[in-house]
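The other protein chains are all here in position, but one chain of the complex has been omitted.
And then chain A:
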C-alpha cells in the first residue's frame, strides 16, 4: 500500500505543475483540491460491486464476429472479425459524407484443425504461391500497393509437425497486412489465436460487404454449429 500512496503523491505534483505562477497560491491550492476531489469522484466507478466479474474482451467490444466454418476443407474454421468502430469516423468538419471502409481481421477459429492437432501450430509460412505476403509494403491513406485478394487466395501455410494447413483469405478485399510476429512466434496461434495470433487484416470494398456477409455465419450460429457454449 505504501507504493500506492507514493504514486498518489506523484500524481498530485504533476497535476499542479502547469498552473499560472502569478495567481495567489492558496487560492490555486484550494481550487486544485476541489478539482481533485471532483476528478476522483468522477473517475471511480459508482458501484464497484456492479462491475462485471470479467468484462467483455477488447475483441468482443470492438469487433462483430463472423466465421467461415469448413472453409474449402472440413475442419478449416476461420474467423472474420469486422471492426465495428471502423465504419464510423469522427471528423472535425460536420458535413462530409464518409466512405464506409471497414476492416476485417482474419484468423483461425478455436475449432480449426491446426489448433486441435497435437502440439498445435509449430510454424507459419507467408511465402506462398508467387510472392511472400510478409514482404508487401502497403503505404499511404489510399493503401497503395495493397494486393487484391479473393476468398480462396492463400494467406499462409500453418504447419503442425508434419501436417500443413492452407489458410485462406475467406473474404474478397485488399490485403493490408499480415501478422509478421507469427514467423518468429507461431505459438501465438496456440495461446491467443483471436488476438496476438491473428493472421491478416483485409479491407473489403464497402459495396462487396453485403455479399461477403452472406457467405459467413454469425458468432451464435458458429457456436451452435460447433456445439460450443
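We adopt the following convention: contacts are C-beta pairs under 8 Å (C-beta built on N, C-alpha and C of every residue); 3 or more make two chains touch, one makes a residue touch a chain; residues count from 1.
Rule of thumb we're sticking to: contacts and distances are computed from a predicted model.
J.: So one subunit is absent here. Using its UniProt record, which name fits best from "tRNA pseudouridine(55) synthase", "Methyltransferase small domain-containing protein", "Vacuolar -targeting 12" or "GTPase-activating gyp3"?
T.: "tRNA pseudouridine(55) synthase"
J.: Looking at the whole complex, which of A:62, A:147 or A:166 touches the chain that is not displayed?
T.: A:62
J.: Even though one chain is hidden, which residues of chain A still touch it in the full complex?
T.: Against the missing chain, chain A presents residues 1, 3-4, 6-8, 10-11, 14-15, 17-20, 35, 39, 42-45, 48-49, 51, 54-55, 57-58, 62, 83, 85-86, 88-95, 97-98, 101-103, 105, 138-141, 143, 176-177, 179, 181, 188, 195-196, 198, 201, 203.
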